[in-house]
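The complex appears here without one of its protein chains, the remainder shown in place.
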Amino acid sequence: MKDTTLRINGEERKLSADTRTTLLDALRNHLGLTGSKKGCDHGQCGACTVMVNGRRINSCLTLACMHDGDEITTVEGLGEPGNLSPLQAAFVKHDGFQCGYCTPGQICSATAMLEEIKDNWPSNVSGSLTGEAKLTPEEISERMSGNLCRCAAYPNIVDAIREAAEASS
Amino acid sequence: MADTPMVAAHHVRLGSNSGQPMTRRDGIAKVTGTATYAADNHPQNLLHAVFAGASIARGRVTSLDIKAALAHPGVVHVMTPDNTPALSQDPDQKTTPFTARIDVLQNDKVRYAGQPIAVILAETLEAAVEGARLVKATYDSDQARIGFDDGEAFAPEAVGISTPPKFSTGDFEGNRKKATQSASVEMETPLQYHNAMETHAVVAEWDGDHVTVDMPNQAIGLAKPGIANYFGIPPENVTLRSPYLGGGFGSKAVLFGPQMLGILAAREMKRPVKLVLKRGQMFGPVQHRSATRQTVRYDMDADNRFLAFEHTANVSTSSFDNWLDGAANAGLSLYATPSISVSHSGTRFDTGTPGAMRAPGIATGSAVIECAIDVAAEKAGMDPLEFRLLNYAEKDPSNGKPYSAKALRGCYKAAADSFGWKDRPLKPRQMRDENGLLTGWGMGTSIFHAPFFPAKARAVLRKDGSARAETSGADMGQGAWTVLWQMAADGLGMAADDIEFDIGHSDLPDGSVAGGSAHTASAGGALFAAGNDVIRQLAEIATQDKDSPLFGAGNERVLGENGRLFKAEDPNVGESYTDILQRAGIEEIEGKGRGNRDKASTETYAMFSHGAVFAEVKVDPDLFQVRVTRLVGAFAAGRIINPRLAQSQLTGGMIWGVGFALHEEGIHDKRSGRPLNNDFAGYHIPVLADVPHLEALLVDEEDPHVNDLGVKGVGELGITGTVGAIANAVWHATGVRTARYPIKIEDLLKGAQALKA
């Protein structure tokens, strides 16, 4: 057993759990945050994607006790009914989901991905840093390929992300 | 209890909600993570359950050492065949055609790798998982039989639920003799696993002999009595909640062993139990698409018209239950031919039992048929589209029935035009793009049945003007929450935002199964009828109320719209629902309904949705990696209730077609029978980067016979035709036809090397 302090969606939460508890299971089973979903438990589908210190990771493939003091953002922290983030609203508008099970992971992943783009990941090869990373559908597709969608809502996911990206630039 | 009334004759007109591309009613819940799936439920005092699976595929467990598991901190109990009580119904007895034979720790037999052999119950998930790992089993095992060469051949009595395995019509032998040319294709399709993103799960809590079950389920009306039977309680003692399914695709329509074990554990332990399957456990106990070996042959006359169509399929099932994919029935209603002979044979593999997986039979069969059509077109020296048009079926070739509606020509045209199917070189290997990539164009015809199930619904209109409609329907992503809501509101003649709506709960009237692409038509029809019934009763009250503007209008058509009842011929004459009820002093009106398909129509017409899919692929000329770069489909499926959601279903189906053609394959070790790629790294489904420029066009079609509302389904239509279109495009690019799906780089390499030789 281990005590861990996590900052989740801006709130300090204390966890006392088995060291084997993944961050995903801590969120779902101990902290009442069932928005993040378990699709595979092996880092192969992205349904469990959350942001840790602003970076998207698969929460099933990391142990909760390792994140003492880390800032964690889950889908619950990005928006709520009545106060959707622009990306969440775009997903609803463009029908970027069907069964909705992969959706929280898609939302967290896309939110972080848009920040990565803003930070120009990766920038140009050969040393030139003046070029900006442009957000083409091809780039979105590649960067979001870590989020599987069995319903295959993919085309609408791209449309939703594009709209949110354009709105924020 | 009175019969559920049929739809009232004078209100069969969909209103202002149907046809609108409304965004999903459950959209906000889904994007905020507030939609509750089964495993999101977390009752107090719950026990986590994890099952240990057999590591052999055929034989029996000779010993089960659970000492280490029981000793693991947090583990509370281990269920084994020694300590698990019998169910009230033999789990091997098929009480309904939809009952699967399941494994629930009743004996020491092992029938497939991964079958539950013990269930560990613990205070934490981590303890339960480790407890399962610590169970040590020894076995008496027989050699597993995986694959058509090693499996046990047999003659099945039926395919699908109850379709005869053989069918023929016309003078097959005579017509074949007359033919001057023939085209034949032999292909194998692999085991495929549904792999909905949400793994199967159950949260069960007993209260005396009542049980509340949170479980994703596509057929609540069947599941409720099914659970009741297993546990020896009356159906009304079962409360089944399934408001959201994280995907189903056919895999959540039937009751399975692991979930029944969860319910059983909750009863034995007298505590709520949550049992969630791991991804790796989704490759055995919860069905899959049968593997097939198929031969399709078309015989033609000198004018390139079909004279005979033959389709044989060797189909896999398990050693202990019969469910065979009806692949050889896929072409019965597709292309014109005076004679047909189709037949299925069976092979038992030591895997779990197959079941319906998105477009069962038709996806599997059309994947091969559409290739055979192109081989025939090549022999005829004709463009594949021209050839299909030449052999277009005006009547269902299997029975001569006219189609209830078939806007397929419009689909061919719309899709071909949008794709730019023009001047396509007939020969393969003629097209390259500016980067030197081999380019190919192919097409396929889409078709899917339009069945109709007996669904029931209830609607209530209250004096204050509020209303409610409900049925135990299921939304597994296809959009039932929204589409059914639209139809319910139209039945009531109210705006969708003004009515309460509920599905996904066993207390509600039986909305039948979300499957067969029939849910919108069936449950939607029932909801519409229920609303209609309310309107009919309201009209009776108003037309007999001398203070109503509608007094005496009993013989005229009255309609409801926006909460107001009025004369169809004179809309100014009418009044609001609330006025009618308030004046009459009636608190509420309850309406009941079920949708209707005219019996005579069923006998007279062949009922299908149709479509056409055109694919462009790019293939690396040396390395043979394939990308689908463009997919255009046009589909005709009667009245479309929500075009936005219908398109999502169609594009989703088309992407499933990409997966079927290029990626999906369940691989089992031939010796042990264990699945080798039971995870998402090994079992490939398309990722976002695999998805081409995609278009799904909706072609107008009115179908006056398929049911009262003219609604057909689109959930499965998109796969059919797409798989063959991609295979045909790959041939067009490379000149290679592979002998199996998925189309693999190594097979294209071998094929290309053979071409050079």
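For clarity, chains are labelled A and B in written order, and residue numbers in each chain start from 1.
Throughout what follows, a residue touches a chain if its C-beta (ideal position, glycine included) is under 8 Å from a C-beta of that chain, and two chains touch if they have at least 3 such contacts.
One rule holds in what follows: contacts and distances are computed from a predicted model.
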item: Name per UniProt, for the chain absent here [options: "Monovalent cation/H+ antiporter subunit A", "YdbS-like PH domain-containing protein", "Putative ABC transport system permease protein" or "Xanthine dehydrogenase family protein subunit M"]; value: "Xanthine dehydrogenase family protein subunit M"
item: Listed residues B:P85, B:P402 or B:G682, member touching the removed chain; value: B:G682
item: Contact with the hidden chain (one of B:D690, B:D703 or B:E716); value: B:D690
item: Touching the absent chain when the full complex is considered, from B:D207, B:E394 or B:E434; value: B:E434
item: Candidate in contact with the missing chain, chosen from B:D90, B:D209 or B:D669; value: B:D669
item: Residues of subunit B (touch criterion as defined above) contacting the omitted chain; value: 55, 73, 126, 129-130, 133, 434-437, 618, 620-623, 625, 627, 662-663, 667, 669-672, 674, 676-677, 681-682, 684, 686-690, 744-746, 749-750
item: Contact set of subunit A toward the excluded chain (per top definition); value: 2, 18-20, 22, 41-43, 46, 49, 55-58, 61-63, 65-66, 68, 109, 112-113, 116, 120-129, 131, 136, 138-139, 141-147
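The rule is simple: only the chains that are shown with their structure count from here on.
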item: Whole-Å separation of chain centres (CA-atom averages), subunit A against subunit B; value: 29
item: Interface residues, subunit A side, partner subunit B - complex; value: 17-18, 20-21, 25, 28-29, 32, 34-42, 44-45, 47, 74-76, 79-81, 84, 88-89, 91-93, 95, 97-104, 107, 140-142, 144-158
item: Subunit A-touching residues of subunit B, taken from the complex the two chains share; value: 23-24, 26-37, 39-40, 42, 74, 124-127, 130, 195-199, 244-249, 276, 278-279, 475-479, 644-645, 648-649, 651-656, 679-681, 685-689, 691, 694
